[in-house]
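Only a part of the assembly is drawn; its chains keep their places, and the rest are absent.
A and B are the chain letters, set down in written order, and residue numbers restart from 1 in every chain.
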Amino acid sequence: METTEKENMLKSYQTVRTFSEQLVQPLNLEDFIIQSMEDTSPPKWHLAHTTWFYEKFILKEFAEDYQGFNVQFDYLFNSYYETVGPFHPRIQRGLITRPSVEEVFEYRRYVDLHMADLLESDKPEEKKEELVRVLKIGLHHEQQHQELLLTDIKHNLAQNPFLPSYQEQEKKNIPAAGSPSFVAVEGGLIEIGHSGEGFCFDNETPLHKVWLDSYKLSSHLVTNRDYLAFINDEGYKKPQFWLSDGWNTVCKYQWESPLYWFKREDEWHVYTLGGVKKLDPDEPVCHVSFYEADAYARWAGKRLPTEQEWEHALASQKIEGNFAENENYHPLPCGLNKSGPFYQAFGDVWEWTKSPYVSYPGNKPYEGALGEYNAKFMCNQMVLRGGSCATSSSHFRPSYRNFFQPEKRWQFSGIRLAEDVR
Amino acid sequence: METTEKENMLKSYQTVRTFSEQLVQPLNLEDFIIQSMEDTSPPKWHLAHTTWFYEKFILKEFAEDYQGFNVQFDYLFNSYYETVGPFHPRIQRGLITRPSVEEVFEYRRYVDLHMADLLESDKPEEKKEELVRVLKIGLHHEQQHQELLLTDIKHNLAQNPFLPSYQEQEKKNIPAAGSPSFVAVEGGLIEIGHSGEGFCFDNETPLHKVWLDSYKLSSHLVTNRDYLAFINDEGYKKPQFWLSDGWNTVCKYQWESPLYWFKREDEWHVYTLGGVKKLDPDEPVCHVSFYEADAYARWAGKRLPTEQEWEHALASQKIEGNFAENENYHPLPCGLNKSGPFYQAFGDVWEWTKSPYVSYPGNKPYEGALGEYNAKFMCNQMVLRGGSCATSSSHFRPSYRNFFQPEKRWQFSGIRLAEDVR
């Protein structure tokens, strides 16, 4: 590495690390411990696990004579890498009070110190490249966990019947703007996947050919106002709009609205990271599952886009919008947020696509243990695109593939409609 | 309808109806009642439900003054058509002893009589076309249930610790033949979906363009011998070969082999519809889940084909092989069974693909209640191709898309490997 690259890498590392710690500033120490459900993790765990990732895959591989901080952490803070050793059951992460939160911060400082040493040391060129390659994964990994920190903190705090806020928000006055329309997009034999210089995950490669018929994509995200019409038309009571698994899920959990919606004195309210507020009809609908997105689309006489349609239409817009660094931690009305035909292309809410999460043709997962990073989840999950108000813009690129099971709702997930050209 | 078409339709109807009743000939009356798990249904239920389908969607629509056989049957024998009325919970089908089996056979005779009358009556041309359209769906529907009759009877009887056989089988002496090789298939911008004249389901349409990279597909199905090597290499104990959901499933159910395999005095045996027999290493492996198929492929350094790769490579072979009408009810060694480069292209075992079950671009489900036939299951399921030893060849075409959840194993499901061209 040349000095500049060295400095850049170290700076990137420090920026990412600092942001994680900034995100947990508003918490009480008690808030670091709990785990509201199997999908979420305690903030303490996120802080430790992201640190363990560097220790395991970088320091122990590249730093000479590195001594692990605590031998127990390999067991406690490995998430799911079966090939590197046994790990604590996910469902029990909220029952681990030792190490203390303070000790986890010490762990972070310890690893940060050794990472700085390592990044400043001289290495043979070949090693360097590999180091930088894994480090970039580590940083993007931590950024993913920053998003999860926000969504998990929200879900954790929402278990409290008195719904405490994470961080107060001033009221914004952002107007809705524009008239929703379906924008025609020309198909053909196009290319999908990551092609540029920058970082991407293994699941975004290779760049590959796909045939697309021409289609239309909505200029706007579905808003709370739109979605209320579905609710008021008894959308949650009519099986004809739902996938079979979706209908079973609605019945099982007695869903009647998106997550975090509730009625108080007959008016819809929502719980946000800024606390409880009245539902704003101009905001994009959020915290819906794929099942709800799909049912809404069917009710509206439209459909969800495929991930290829989404990428093909939106990849050329500028990466700007309501991201985590804006510190809204909640989607906003669209205002004038667009750099092309599509409002709120990036940020605000992840957009459910109708594409199951599968590997691209010819895809090769990472070598070794990191091959478990993405590939083994390619089943029973749906792709979401576009980033959210909890995603860092520096973590995002248009080829980014997020994925969750179709019943999951605790992410900032919303809807953009598509339709066929007839 | 002209006389000939009339006669043909009636003949087809009678042929299909007769085959259902032939399939239950070997059963005791007691065997008609039970349901071994939520996925299976009692034989009695299959016989009644397929009959209800004609009554509900044909006789009540097209036959003047038709009187339903029994008003309770709309509730008891509707499977999952939410839009036509409430239905008995699937999980409780095995607790319904009334109507008796004899009454269900009466129901069949009653409906058959009215169907014959209807098919022989004169109708305006427009009505006729619609009638024939729905009737064909009804017949293919019953043929699907004929396959389920066999797989469900097998699973039901297997609950008995003494493993009674459904129908004894003479031992065949079919050699394995040929040497497995990976056949190169040229890709390009090709067409997928149903195009011919004959019947197909709504999920096989429209014919549409797809880009395929060139690839290779195995000339042979994976055999029990092949699969034993995976077992003996501790494939069921090594998480690195498995999808995350697959590994959880292996652990949850403590899978150590395909369904219906067990060891007796240290030798592998299998339960078949002909009773228990020693495992034949030359037979195609069968009763594996998608998870097992996928793990086997990863262990073998290969992958499963997509459904498009499968269809593109195999669609031109002749539709012949080990189908239900051969009455083997079990896959056989390949012998010389091929009409092109691929052995056992059709029949024997359904072949898991790596394609999640989604709608084709531009697809339109059936209008009305029959729209629930296929479309609402397009989530969390994987496509299988090729038909099995429990499928009627008259029910099959190369564009046929079967689909099951990735953990399901009670169908005759097996494996054909693919690989990328590097």
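General observations
Everything below uses one rule, namely that contacts are C-beta pairs under 8 Å (C-beta built on N, C-alpha and C of every residue); 3 or more make two chains touch, one makes a residue touch a chain.
Predicted, not measured: the structure shown is a model, and the values here were computed from it.
Taken over the full complex in this file rather than the chains on view, the one protein sequence occurs as 4 copies, with 2 of them shown.
Here is the rule we go by: only the chains that are shown with their structure count from here on.
Between chain A and chain B the CA-based rotation angle works out to 180°, given as a multiple of 5. Each chain gets one centre point, the mean of its Cα atoms, and the points for chain A and chain B are 38 Å apart.
Listed in rising order, the residues of chain B touching chain A in the complex are 80, 82-83, 189, 208-213, 239-240, 242-247, 290-291, 294, 354-356, 358-359, 361-362, 372, 376-380, 406, 420.
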